[in-house]
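Missing here is one protein chain; the remaining ones are kept as they sit in the complex.
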Amino acid sequence: MAELPSEPSGWLSENELEQIRGELPLLYINAIPVRINPMGELTEVGLLLRVDDGVMSRAIVAGRVLHHERIREALMRNLEKDLGGVALPRIPTNPQPFAVAEYFPTPGFGPFTDTRQHAVALAFVVPVDGDCEPSQNSLDIVWLSPEEAASEEVAREMTGGQDVLLRQALAHCGVLP
Amino acid sequence: MAELPSEPSGWLSENELEQIRGELPLLYINAIPVRINPMGELTEVGLLLRVDDGVMSRAIVAGRVLHHERIREALMRNLEKDLGGVALPRIPTNPQPFAVAEYFPTPGFGPFTDTRQHAVALAFVVPVDGDCEPSQNSLDIVWLSPEEAASEEVAREMTGGQDVLLRQALAHCGVLP
Amino acid sequence: MAELPSEPSGWLSENELEQIRGELPLLYINAIPVRINPMGELTEVGLLLRVDDGVMSRAIVAGRVLHHERIREALMRNLEKDLGGVALPRIPTNPQPFAVAEYFPTPGFGPFTDTRQHAVALAFVVPVDGDCEPSQNSLDIVWLSPEEAASEEVAREMTGGQDVLLRQALAHCGVLP
Partner (left out) sequence: MAELPSEPSGWLSENELEQIRGELPLLYINAIPVRINPMGELTEVGLLLRVDDGVMSRAIVAGRVLHHERIREALMRNLEKDLGGVALPRIPTNPQPFAVAEYFPTPGFGPFTDTRQHAVALAFVVPVDGDCEPSQNSLDIVWLSPEEAASEEVAREMTGGQDVLLRQALAHCGVLP
């Protein structure tokens, strides 16, 4: 998740956070915003369009869990941060993540990497009913069909292994092509 | 689930269904309607109040999956049957049941019994946003807190082991007292 | 699952079963046998090699749940039927399937088809520790890496949409390439 902009740092200064990153796994949430139909079926996946250092990439919603913040609060806060305040996300009733993505600073320990740190992200699929608008962190939000989302082309535009997590989410929802 | 009224019988006559019941497991859905808050937390559980042969009982939503009917269609149809047409159930995006309840006609094979048949029910927790009104099958729908729903008193009013499934649902949603 | 050999028919004659197939969804289990390492990681997937009417295909373990048979008994019975008596399958402690595969006799209702019937299969990933030997129903059992199992080539040799279920299983275990 190295390409993501810096997170709100809770009660930590950037220097302190930098140091901790070499010493402890940091807890994150990953959220994949989706559109569903009245029968609950996933129809579209939302991906954030970012430009970091002049390189365009697509990303899912990601962010740190702060001290004394509940998982569902971290989900809501990070979804609002990336999708705006009227996205109306349906935070899961069951707090069990569909996957746990383990991002390591060095490659070779699985599909997920984050050059900054060892981050462990609880991953959720979150239906959103309202309007989504790009925040300061992203240029745009693009809605893709499950087929497009699972394509090689989209995978090439994602970083840190998030394309793998995206396909896991599609499989979990029964719409992996 | 012996106390439940007869299901719509698809293309089967009652006689045919009666015979099949002795020969095959029948596929059911079980749905536990819940109210949630904007953070997704379960706040209330809806139970149907029934009177069968003069005996009052509380029940969850249950019904058969018909031939050529998808699970999510069976969920929707049975929820509408028991809660009315404006309950606005949120059919799960992920079609994985939180539990599979195996009802056997003879006791001693686990918590669930159904004197009529061997029924296997895929069980889901379904948030409902709209108004619920009792259908022909039930006198009333009562909304209970997780504490009330898990109480001994409510358990005594449920049949076929559905109180066990109800507590499993509360545990799954992280609100088992 | 049309290519699968006929199941043990419980207390039903073939004629009776034939008739019921047009009237009710039939309950199945699908099991994906896997090899795991001591850390629990999936290292290999086992696929059955079948020849039906002169056409070779690869298949997962599948079979009907019989009357008064528990899901875990149906899993054990069908695994023994296809892998032999010393495969030592680890039947799941948690009876929640990772997916529910809905096979319809007509195409267009999702990834899974079975020309014979509407079958609903509870799908499980089952680690096997012992020796597996092909039964009367299959020519061989082939063990593939997750990469091979998810390949286009293997997908082309599977029928009824089981390649989709196989990739869902790999995703569920965190090893979808």
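Order of writing sets the chain letters: A, B and C. Residues in each chain are counted from 1.
Here, a residue touches a chain if its C-beta (ideal position, glycine included) is under 8 Å from a C-beta of that chain, and two chains touch if they have at least 3 such contacts.
All values reported here derive from a predicted model rather than from experimental measurement.
**Student:** Hey, which of A:L48, A:V65 or A:V154 is the one touching the hidden chain?
**Tutor:** Considering the complete complex, A:V65 is the one touching the chain left out.
**Student:** Return the single residue from A:D82, A:E102 or A:D163 that touches the missing chain.
**Tutor:** A:E102
**Student:** By the contact criterion defined above, which parts of chain C meet the unshown chain? Give residue numbers in ascending order.
**Tutor:** Contacting residues on chain C, toward the hidden partner: 34, 36, 38-42, 72-73, 76, 90-96, 98, 125, 127, 172-174.
**Student:** Even though one chain is hidden, which residues of chain A still touch it in the full complex?
**Tutor:** 10-12, 16, 20, 22-27, 65-71, 95-100, 102, 104-106, 109-110, 118, 120, 122
**Student:** Which chain B residues touch the hidden chain?
**Tutor:** Counting only chain B, the missing chain is touched by 99, 110, 164, 167-168, 170-172, 174, 176.
We take it that only the chains that are shown with their structure count from here on.
**Student:** So what's the Cα centroid distance for chain B and chain C, whole Å?
**Tutor:** 28
**Student:** Show the residues in chain C shared as contacts by 2 or more other chains, in ascending order.
**Tutor:** Those would be 99, 110.
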